[in-house]
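Working notes for the structure below.
Every protein chain of the complex appears in place save one, which is left out.
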Amino acid sequence: MSDSFEPVIIGFTCNWCSYRAADHAGMTRTQYPPNARLIRLMCSGRLDPTFVLKALADGADGVLIAGCHPGECHYLEQNYKALRRHRLLQRTLAQFGIEPERVRLAWASAAEGVKFAAEISEMVEEVRKLGPLNWPARPRPLATVPADIPVLSEVAA
Amino acid sequence: MSAAAVSVSGPKDFLSEVMAGTPGDNRLNHCIQCGSCGGSCPSGAEMEHTPRRLFALIQAGQRETVLKSNAPWYCVSCYYCTVRCPQNIHITDVMYTLKAMAIRAGLYHDAAMPGFSETFVDYVEKYGRSFELGLATRFNLRHHPLSLAGMAPLGLGMLKRGRMDLTPHRIAGMAQLSAILDKAKALEGATP
Amino acid sequence: MKALFYPGCSMQKNARPYLDSLLAIRADIDLELQEIDDWNCCGATEYMSVHRVAAHSLIGRNLALAQQQASDSDVLTAGCSACYLNLAKTDAQMREDAHLNATVNEALAAGGLAYQPGSLKVRHLLDVVCHDIGYAAIKARVVKPLHGLKVAAYYGCQVARPDYDGRWDCHEHPTAMDQLLRALGAEPVEWSLKTQCCGGHMSVIGPEVAFGLIRRLIHGATQAGADLVATLCPMCQLNLDAYQVEMNKHFHSDYQMPVLYFTQLMGLAFGKNAGELGIGKEFVDAAPALAKIQAEAPKVAEAKRKRRPKPSDGLPPPRME
Amino acid sequence: MTSQQERVGVYVCHCGSNIAGVVDVESVVKFAAEELKDRGVVLARDYTFMCSVAGQELIEQDIREQGLTRVVVAACSPHLHEKTFRGACERAGLNPYLAEMASIREHVAWVHSGHAAATAKAKSIVSGTVERVLKNEALDAIKVPIDAATLVVGGGIAGLQAALEVAEAGYEVYLIEREASLGGHMAQFDKTFPTLDCAACILTPKMASAGSHPKIHLFTWSEVEKVEGFVGNYTVSVKKKPRYIDEDVCTGCGICVEKCPVLVVDDNFEAGIGYRKAIYWPFAQAVPNLPVLDPDTCTYFIGAKTKDKGGCKACEIFCPTVPNSILFGQKEERVTLKVGNIILATGWELFNARRIPQYGYGRLANVFSNLELERMCNAAGPTGGKIVLRDGQTAPKAVGIVHCVGSRDRNYNPYCSAICCMQSLKLAHLVKERSGAEVYNFYIDIRTPGKDYDEFYQRVIDEGVHFVRGKVADVSDVPLGPGEESGKLYIQVEDTLAGLQRRIPVDMVVLASGLEPRHDSAEVGKTFGISCSTNGWFIEKHAKLDPIATMTDGVFVAGCAQGPKDIPASVAQGAAAAARVLSYIRQGELALEPVRASVVEEQCSGCRLCNGLCPYNAISFVEERRVSEINAALCQGCGTCVAACPAGAIQGSGYSNEQLFAQIEGLLREVRHETEVV
Partner (left out) sequence: MSKPKFAMYWASACGGCEIAVLNTDEKVLELDANFDVAFWPAAMDVKYQEVEAMEDASLLVTLFNGAIRTDENEHMAHLLRRKSKILVAFGSCANEGCIPGLANLSTREDLFERAYSGPSTENPEHLRPQTIWRAPEGVLTLTPLQPVVRTLDQVVEVDYHVPGCPPESRQIAVVLDLLIAVVNGAAELPPKGAVLGAGESTVCDECPRSRDVKRLTKLSRIQELPSLDTTTCLLEQGLMCSGPATRSGCDSRCPNVGAPCIGCYGAAPGVLDQGARLMTAIASVVDEKEPEAIDRVLDGLPDPAGTFYRFSLAHSLLRANRAALAETP
């Protein structure tokens, strides 16, 4: 099974650098595995840990957060906020039993298509090694008692 | 076009082999052929190919020409090339890689250079320490028998000043050292 | 201060004066040296040329022994440049390269040893003397200042480069030994070749290359007005001193530039006698140069008095600020 | 649910074979039409070139006839055609922000080769975009009024050009210059390449017209301390350093300079090879034509500091004006300016060649920097235009010019400084012309990509200048062998074309030191709310399509502050920045992208966690209501505060949580487990 496992990665990218790095990878025809699906944010500072949790809970096997290099943020220093959130998120996720490789923080400037592609390739391989995350679905509440539920007094007998 | 100019192996193979054999962040493929290595090299004038030219030959896949070159053996490990390289290529370390590759491939046309290294290594492997008198005599006997007489006064001067031993010193943990070196060589052979 | 000490093969014999002078002055500078028991050769530059991993393992044994024997210092010092660089390089590359670290430790395990890279601070003796003992402490110990002695501080290659741990101010023009010489009362000369190559092993395997390099260094020191060259490495001393004689033969020249270890000069300034410091074992006799040492400090202050510049002096002088 | 009411149109572009060659476009269309039907997709179409007029008309027609309320275009990157398709929607009467693009060219077709996997990815991207667009809101561009006054920072050639262009158009300009005179680096040069016209001849008229222009308000010897506000409405605080001269009284007669007995090395204008007095002219044609007093070298000030009493005061004693123009007690002043736009033309600094010890700069007397040689060539410079060695008299017989000093070198600066090749060729020409010396250029590559530049290179070759291809290893004053002469400088180089080691003896070495950003560029950037690249140059909005604007609306860059460039390029960028500013001014008001954060007051608890997060100070705390508030005009839309608000009280238009949650769900459509029902 693990041979055919293709991880699904959700990538959060910054409008000014990493999203453009992905564009750049395209313009330079830099190939990388098709496992990552990107979401554009205006800045990695927009990255709310809720997005990561939601992506993992909804079936992603990994999440990439990509921003401008430290010191190069288009909004001056908001990528440092992404860095801080990522570090705290990793600590929290560890307690949920989620491996650190599944949530990667990467820096890529608009000109770094090759680096961006390499980050994705590396991550896909790392997550592929870990196997599917396969987070169990949230339970769906039932309005009424299922008909076949035994009466409590009968269970005890 | 001469036969030597025809690349035998794929050009990339040799380059990546050299890069893989050199530790650290090796940027050999980034060489811009500026020549600051050759210019900085104390023995650059004596080299058949300067490091710069070697790197171009490596990129061109000229394995035999590169490994036969005397250049790596003339490297004195002064590290000028390394610290001055505008591309941060670890040139001195590349020279070590090329020497080891040349010995393994048996590709050198002047046996004197690797001979010196191998003689040195032999003494270290036998005694755990270097032995200058033995090294100088054995090396010169084997490779420069004519110059041995010329160097004699120097050796005598050393002996007279008490700066040279007549017998080698053997370390106590020779068995331990041999075990370590044997293991290392076995591992090294296993390394791709 | 205390430090683990790796003397290396050269210091045992050809550089015996280096070791003798170091032992003679260590009490004065309060340097307690613990020699690594049963150390082996560092492999110089030769071993690395034949087997890279084995070379690192050869050095690794010394590091492992040092780590094992370390009691209250993590500083491992060596006086020979090649020994120092090999120890520092292996430590640095093991730190950098996890694969190398694993391989070397696997080899060491065959001898029942292990080394944790980064657990020791590998330092050259000059580094320890200048940066840990310090110029002030050294100056305080001087009883016979080397007034009037002009010295070319010669560092050679491998102490300053590639400098894995950033121990020196410059790869090309370090100043530590110059400051040390000043603390001893000597006058360091300004010259361009502080870290040029002495020829290394070329003196054996390609003497004509070495002779050219030795001549340039000896000429450079002479041109700069030095009475002698101070060195910190057995190989440099051997090439510049013993091979100076051969070089003179080769070029039909007559340079007479003595080459001493910085520890020998420290010994002289501390009032030790020449014999105890191994002075006299050099090929080019240092006695005439040492005879220039004056009792009084030369008067240089007068000439250096600040004065406002005049355009007629030419262009303003170059500055290193 | 909204998806039931919305009518979404999905358009998949073939982009010729760019997309269709890899992605099965038909299959994507089918997927959108069938699988996403329950999500509100009412039609899905493909077309060869969606961005073509016909493609756009297709969308417009569907909006009108099919009543589409949302549009998704799966094509190239939104950075290319987002505006195009928004425009199409707007023309058809749909709010432009109800359209979204799905990038299936750059992010799929161009980077993947497996057809099945690429098509699957394209579908998931379309699904994500459909979910997102369902949550989009109709937005209106934000309008701000523009103050017509303009701030230009930096009085070099780029800043001068910009200031003059704006002033000529009839608007007020405040021109701020850190040094005592306008002119910048160009004022230091003798000739300019490739035409060899005299730098002063073409620069000083511009300096003079800027100095006397009724619309240009000059602040030299001044620096910007603080900038507040936003495009159209900046408040700038300027510090005027004391010149110790009464600017209103001084006639510029120069007697004070003549009488001052103190001579010091001029590291600034003369680049360290000439002298000036303690009270001095910045240089002969300085604008404004006023001297400046340097308190660090003035006898009076030194005396006042150390011994509690003055000294000298020759300048004051001999000053002929009434009242006296010398004001020892002059203090710093602060001025507040209101402007609508800012042009930053803060220029460059020379790489300090002392950092490369093997070249001997600062240690060997006859190693000079290129800027020092510029001064030496200048007829008004310290040697009167004569090329001489350090002794001030001897003409060199051989001169070596070393290229790429500190440039294209990962030990120093990895970038190419762009102008040094041409400058070195010019200096080679001047040295040869003035001294007749043999001149050697040591280069890695000769880069002459400007109009008439390579022609100039050819001319210099014809003049007999030597070219050696190789990066110089070192410069030494010690001969190597007995065959070499003492007293020379030896340039050690590998001649990489001849395959030779060469040692070339010369009398003088000139180092073509590269350009570096101003040492304080990061702080200056912070003051103006813009950022610097790793190398320290100001980052433009778009490297190709908008090299003038920056990420901060209303702040533009010109000249070398943005990156190394030559005089024509600096002038062009200065003029271009002025044109951009004028366009803003003429618009009167400006429409800004409505990606902004706002606070929902009922949910805000006034915890103030967001208050320190905004680099533009757009968030403030309203004490009386105990809530935080976001100034929409200051907000740049990064969304950091939205992501940080613990109460979820900050909303980000254009990138709302709802949009992003929906996009995540859409992207994971085929792998997503059953979602929570609430």
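Quick notes on this structure:
First chain written, first letter: the chains are A, B, C and D, and each begins at residue 1.
We adopt the following convention: contacts are C-beta pairs under 8 Å (C-beta built on N, C-alpha and C of every residue); 3 or more make two chains touch, one makes a residue touch a chain.
Everything quoted here is computed from the prediction, not taken from an experiment.
Here is the thing to keep in mind: the chain we left out touches A, D in the whole complex.
Across D:P214, D:G329, D:P449 or D:G612, the residue that sits in touch with the chain not pictured is D:G612.
For the chain left out of this panel, the touching residue among A:L53, A:C68 or A:V127 is A:L53.
By the touch definition given at the top, chain A reaches the unshown chain through residues 48-50, 53-54, 56-57, 70, 77, 80-81, 83-85, 87-89, 91-92, 95-98, 133, 135-136, 138-139, 141-146, 149, 151-153, 155-156. With the whole complex as reference, residues 602-609, 611-613, 626, 640, 643-649, 657, 661, 678 of chain D touch the missing chain.
In the analysis below, only the chains that are shown with their structure count from here on.
Centre-to-centre separation between chain A and chain C, using Cα means, comes to 54 Å.
Mean C-alpha position of chain C lies 47 Å from that of chain D.
Not a single residue position of chain A touches two or more of the other chains. In chain D, the residues touching two or more other chains are 358.
Here, these are the chain pairs in contact: A-D, B-C, B-D, C-D.
Per the touch definition, chain C reaches chain B in the complex via residues 9, 12-16, 38-41, 43-54, 56-58, 60-61, 82, 85, 93, 96-97, 100, 103-104, 106-113, 157-158, 161-163, 171-172, 196-197, 199-202, 204-209, 213, 242-243, 245-246, 281-283.
Taken together, the chain D residues at the contact with chain A in this complex read 77-79, 103, 105-108, 110-114, 117-118, 120-121, 124-125, 128, 526, 529, 531-534, 539, 543, 551, 595, 613, 615, 636-640, 642-644, 652, 654-655, 657, 660-661, 663-665, 667-668, 671-677.
Per the touch definition, chain D reaches chain B in the complex via residues 358, 404, 408-411, 444, 469-474, 492-496, 499, 501.
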